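A single protein chain has been removed from this complex, and every other one stays in its place.
Labels run A, B and C following the written order; every chain starts at residue 1.
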Amino acid sequence: MQLTIEFGGGLELLCDSKKIHHVNVEFEQQNEEDKLTMRELLSWVQTNLIKERPEMFIKGDTVRPGVLVLVNDCDWELSGQLNTSLEEKDVVVFISTLHGG
Amino acid sequence: MQLTIEFGGGLELLCDSKKIHHVNVEFEQQNEEDKLTMRELLSWVQTNLIKERPEMFIKGDTVRPGVLVLVNDCDWELSGQLNTSLEEKDVVVFISTLHGG
Amino acid sequence: LRYATNGLEPHMIHRYSRHLVLPSFGVQGQANLLKSSILVVGAGGLGASALLYFAAAGVGKLGVLDHDKVELNNMHRQIIHTEAYIGQPKVKSAAAACRSINSSIEVVEHEEALKNSNALEIFSKYDIIVDATDNAPTRYLISDCCVVLGKPLVSGAAVGLEGQLTIYNHKGGPCFRCLFPTPPPRAACQSCADGGVLGVVPGIIGCLQALEAIKIAASVGEPLSGRMLLFDALAARIRIVKIRGRSLQCEACGENAIMNKQYFREFDYEKFTQTPLCEAPLKLNL
Partner (left out) sequence: LRYATNGLEPHMIHRYSRHLVLPSFGVQGQANLLKSSILVVGAGGLGASALLYFAAAGVGKLGVLDHDKVELNNMHRQIIHTEAYIGQPKVKSAAAACRSINSSIEVVEHEEALKNSNALEIFSKYDIIVDATDNAPTRYLISDCCVVLGKPLVSGAAVGLEGQLTIYNHKGGPCFRCLFPTPPPRAACQSCADGGVLGVVPGIIGCLQALEAIKIAASVGEPLSGRMLLFDALAARIRIVKIRGRSLQCEACGENAIMNKQYFREFDYEKFTQTPLCEAPLKLNL
């Protein structure tokens, strides 16, 4: 599945300072209706893109506090968080909230 | 065909100051491959959306000088101008260039 | 051209004439603005541009809150301060700049650090609060205080070459805690002092904060509530994304919220975020 994964707000520092990643995520489909969810994508990202300090990305089974997750420019809270299912060509953004000024 | 048509840079004044129009454009399809093009859409817009001073929108068979036309956030010069063919759910923007400051 | 002047004095009609002729702003928008009061918390990189545009636009009562002094290493981004004010309080410098461009508005100086003990009293004097601060505990404190008092909060942030902007606690929209119920680890909170910042980036976010607060004050347009602007200056990319609404579980604004004046006054923001409200500046060793 072709996805675009983007990091911002400093999270790109965890993946060689690269902000935009065009990736092909393969996953085992148990049956036709089985879809890739954000739960699986999180662990795929942690394994394949995060190069350092994984504790700055994941805490427990979800992202660490202070990280916003956007699926197609929409907060994942609105689409079911970890249960959000992904479609071909979706854009997933992980952005750390900023406090400076 | 469902399209979103937007006006900006003052062109919205030609259509009751309404910037965003969700419209359903019907056109006569001669055969299966026949697609709605920007040429047809321009005349549809002139007939159905432009309420006053049409000379501020059209000149000859195209838009007047100073109007940028964007199809899905891309200058129509890059997609064939009047020959650009449109797909379901496309977003077409007409925006007048500004000179003030 | 001839307009209903709605109680505006002749010098105001002249000064704000370019606002008055705008059909979507006009005399009513300007009259609303002249009656409004806005507090800017922080006279640094974000506050600098926001304050100047508030003063220019004619916000009736403009408050500035800060406890810092102007330093040479602020000057690359805090355009409201001149070199002549280095070593003097930022509030004094910022207020003088605002008065120099518009002597017809009221500018109020709050030269103090924001704390649980003074926030309610100060915020209650203003219609709209602008968060132009630089650390996590203060952002929680400001948001909670706005929830307790029912004030809209225009929140901006900038670090490095990125900026973020949204409006909290406005017309049923989310508060800061709805988005961030648990504070981030301290290592995730870079400030401009330790992380650096390209000066014009907080300038842009500060201007956008001014715009959004002016829209609320004047009652025009669609506010950036329930949406967040994400700005990447290096790539020249801007996203405006849809964010969650008010959370029913929010400790500050939810159905069974525990936040009230009493709880707010006693809440330990430094312990909650594991971060001091006022950080000692990093010393560069060059």
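Following the convention adopted for this analysis, contacts are C-beta pairs under 8 Å (C-beta built on N, C-alpha and C of every residue); 3 or more make two chains touch, one makes a residue touch a chain.
Given the structure is predicted, the values throughout are model-derived calculations rather than measurements.
Novice: What are the shown chains that the omitted chain is in contact with?
Specialist: The chain that is not shown is in contact with B, C.
Novice: One chain is left out of this view; which of C:Asp144, C:Glu212 or C:Glu251 touches it in the full complex?
Specialist: Final answer for the missing-chain contact: C:Glu212.
Novice: Considering the whole complex, not just the chains shown, which residues of subunit B touch the missing one?
Specialist: 8-10, 19, 55-56, 64-68, 70, 73-75, 77-78, 93, 95-101
Novice: Residue by residue, what part of subunit C touches the chain that was omitted?
Specialist: Counting over the whole complex, subunit C touches the hidden chain at residues 1-3, 5, 10-11, 13-22, 24-25, 49, 52-53, 55-58, 72-73, 75-79, 81-84, 100-103, 160-161, 192-201, 203-204, 207-208, 210-212, 214-215, 220-224, 227, 229, 233-238, 240, 284-286.
We adopt the following convention: only the chains that are shown with their structure count from here on.
Novice: Subunit A to subunit B: how many Å between their CA centres?
Specialist: Their C-alpha centroids are separated by 37 Å.
Novice: Please report how many Å separate the Cα centroid of subunit B from that of subunit C, as a whole number.
Specialist: A distance of 39 Å separates the two centres.
Novice: Note the residues in subunit C that touch 2 or more other chains, in rising order.
Specialist: none
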